[in-house]
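In what follows, a single structure is set out as structure tokens and then discussed.
Removed from the display is one protein chain of the complex; every other protein chain stays in position.
The first chain written gets the first letter, and so on, giving A, B and C; residue counts start at 1 in each chain.
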Amino acid sequence: MAIGTPEVVDWVRLSAAALEDERDRLNRLDADIGDGDHGANMARGFTAAAERLAAAAPETPAAALRTVGMTLLSTVGGAAGPLYGSFFIGLAGGLGDAAEVDAATWSAALTQAVAGVVRRGKAELGDKTMVDALTPAAETLEAAAGNGAAFGAALAGSAAAAETGAEATTPLVARKGRASYLGERSAGHQDPGATSSALLLRIAAETWGARDE
Amino acid sequence: MAIGTPEVVDWVRLSAAALEDERDRLNRLDADIGDGDHGANMARGFTAAAERLAAAAPETPAAALRTVGMTLLSTVGGAAGPLYGSFFIGLAGGLGDAAEVDAATWSAALTQAVAGVVRRGKAELGDKTMVDALTPAAETLEAAAGNGAAFGAALAGSAAAAETGAEATTPLVARKGRASYLGERSAGHQDPGATSSALLLRIAAETWGARDE
Amino acid sequence: MKKLINDPEAVVREALEGVAAAHAGRLAVHFDPNYITRADAPVSGKVAVLSGGGSGHEPLHGGFVGPGMLDAAVPGAVFTSPTPDQVLAATQAVDSGAGVLHIVKNYTGDVLNFETAAELAVAEGVDVAAVVIDDDVAVKDSTYTAGRRGVGATVLAEKICGAAAEAGRPLADVATLCRHVNGQARSMGMALTSCIVPHVGTPTFELGEDEMEIGIGIHGEPGRERVKLEPADAIVERLLGPILDDLPFRSGDRVLALVNGMGGTPLIELYIVYRRVAQLLGERSIAIERNLVGNYITSLEMAGCSITLLKLDDELTQLWDAPVNTPGLRWGA
Partner (left out) sequence: MKKLINDPEAVVREALEGVAAAHAGRLAVHFDPNYITRADAPVSGKVAVLSGGGSGHEPLHGGFVGPGMLDAAVPGAVFTSPTPDQVLAATQAVDSGAGVLHIVKNYTGDVLNFETAAELAVAEGVDVAAVVIDDDVAVKDSTYTAGRRGVGATVLAEKICGAAAEAGRPLADVATLCRHVNGQARSMGMALTSCIVPHVGTPTFELGEDEMEIGIGIHGEPGRERVKLEPADAIVERLLGPILDDLPFRSGDRVLALVNGMGGTPLIELYIVYRRVAQLLGERSIAIERNLVGNYITSLEMAGCSITLLKLDDELTQLWDAPVNTPGLRWGA
């Protein structure tokens, strides 16, 4: 499999479409324990990022991902904007000037990206945030890459881990972000940011995994 | 029949009670074409006037009526306050220092009182105001007194004329007061001030007429 | 009814107690009869400017008491004009011998109560001049009716006459100026929602979720017409058209534009309204030399807005710019 710049652009484009589809569901999740805008924020940001990538073709995967990060930073606002901004800028940093992405480089990039989110947001595992989806995803990918798994399979495992992590936020009491103002009242609802993170990783697995057959 | 100060006080006391009973109806009439406070305004004013008369017994009918006028002036507010204030001060002026009231003195006083209302409010007959009840009442009383009718019967005729006048305001388009802002939309509603005027004159006929048997 | 009140009958009294507590030192609040004066009233040698009317329009009038604007405000019950004894007492309290201007909004109740008070004050030896404000173009004008209501121009007249009085101008002169302001000003308002009079407890009128009332008064009196909800830009056109046509305002005129909130409308919306006012006047080459955007003459919690235009000349502009120091309007001090 060869994941190059066009495949990265595909990922962002298909993520934008998926986020537009899921806009209302994410808004509703956020309305339960936040301010109801997470779907709108994400859809706006990714649509802008996809448009920017379509307009100016970047040279490397990292350049594409940096453009996404900068676009999210300047279009999303709220908590998710700087966090997903850090995430994509972290991915770009992890990939350096590589022309192609494989399981090992992507695993390293993902680990670096998640570290960037944690550095920025200071959330720990179990705080009921996107970190609860991203951290297990990065760990699963790292293990799979270490075991020499195929990239497609590794991505699928990573996406599944993110989904499990997102679902596991439901019973938690939020300790970071807007949901934390609710205290105990935040328990019983799935975190919207963890949900959108799992969605992004699922799209990556689907988009890039197909190439891997 | 002898209508002296106690009977004047009775009139005011019973009017206050009747206005409290009719508060909501008058408010509703005023809500249709004004601001919905005429019942509250009148009840507040007459209750205050009755209390003041109960507290300090005035010497003459005119003194009692002047107290009523001054009390209405300082407690009713709105359009009705100064108009009914003028009305009662006019009644007092018309009676002078007479110790007793008969059909002739009352007719003269009523005519003077209505003139005071017209001077203050500048409404003409047919403008859809209290003048539409008061003017026919004064005219009917004057005719009856001129014909030597018994005071009780004269009062009853005057009250009936006021009621007819009040009812006749319904189709009119208001040209004075708050209802005039409605223009054509004011037609089809009975004027609250004309209604309260008719009520006051009805109570006078009932209170004093009973004495006249 | 959802309100931050205790007893519906005590709203005015308790709010006045709040005003007294908040502005002690600047304002003196007198109870029974109720009125508010400048703490330093009467100001020696100065004509006093007094206004009043029903409560529920705050900051009008009490919030405009202070140097450069009103010497006294006389609050009635909610939406009910004050009584003559209140107006008389306030008039006497602020008269320094130079006389008192009564600025009266054109509602029968206000006019009659102020008239009565003025007669009593004159009998007590106070020089009183009264000017009636009637700037609301939503109401057809006619000498056979009660005429137009007084709305937004009241705020402008209070400011400008307050400045003239502060400058030492005599009573007749300040009264003439007040009539001039009224003559050069036109207003019109609209409502998205009704207000609720506290002692009534239910909305004064019912509007559908997709309806608005155009040409509304400041007491929830019905307006010119009830129409379907429209975008802000279209609403501005509905209000501004009759205003411009009435005076009329013409190309080359200089104006003061007041975009006023009815009490329940957030500031962000008033700026959207102002944006369109500025665009439309710009298209007509009418220059907005001064403006005011905010809640100045309100109807309790009613959502909606009104627009007032005052044609300016150098004298009016200069008086508008003069220092004013009140809780509701302040600059240069």
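Assume contacts are C-beta pairs under 8 Å (C-beta built on N, C-alpha and C of every residue); 3 or more make two chains touch, one makes a residue touch a chain.
Source: prediction; values computed, not measured.
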Among the chains present in the display, which ones are touched by the chain that isn't there? A, C
Check each of C:Thr37, C:Ser81 or C:Thr298 against the chain that is not shown and name the one that touches it. C:Thr298
Looking at the whole complex, which of C:Ile235, C:Leu256, C:Ile286 or C:Leu316 touches the chain that is not displayed? C:Ile235
By the document's definition of touch, the residue of C:Leu192, C:Ile218 or C:Leu240 touching the omitted chain is C:Leu192
Where chain C meets the left-out chain, the residues are 2-7, 11-12, 14-19, 21-22, 55-56, 58-59, 63, 192-193, 209, 212, 229, 231-233, 235, 263-275, 278-279, 288, 291, 293, 295, 298, 300-301, 303-305, 325, 327, 330-333
Contact residues on chain A toward the hidden chain run 31, 34-37, 40-41, 73-83, 85, 120-121, 174-178, 180-183, 185
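Methods note: only the chains that are shown with their structure count from here on.
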Chain with the smallest distance from its CA centroid to the overall CA centroid? C
Of all chains present, which has the mean Cα position farthest from that of chain C? A
CA centroid of chain A to CA centroid of chain B, Å: 79
Distance-wise, how many Å sit between the C-alpha centres of chain A and chain C, to the nearest whole number? 56
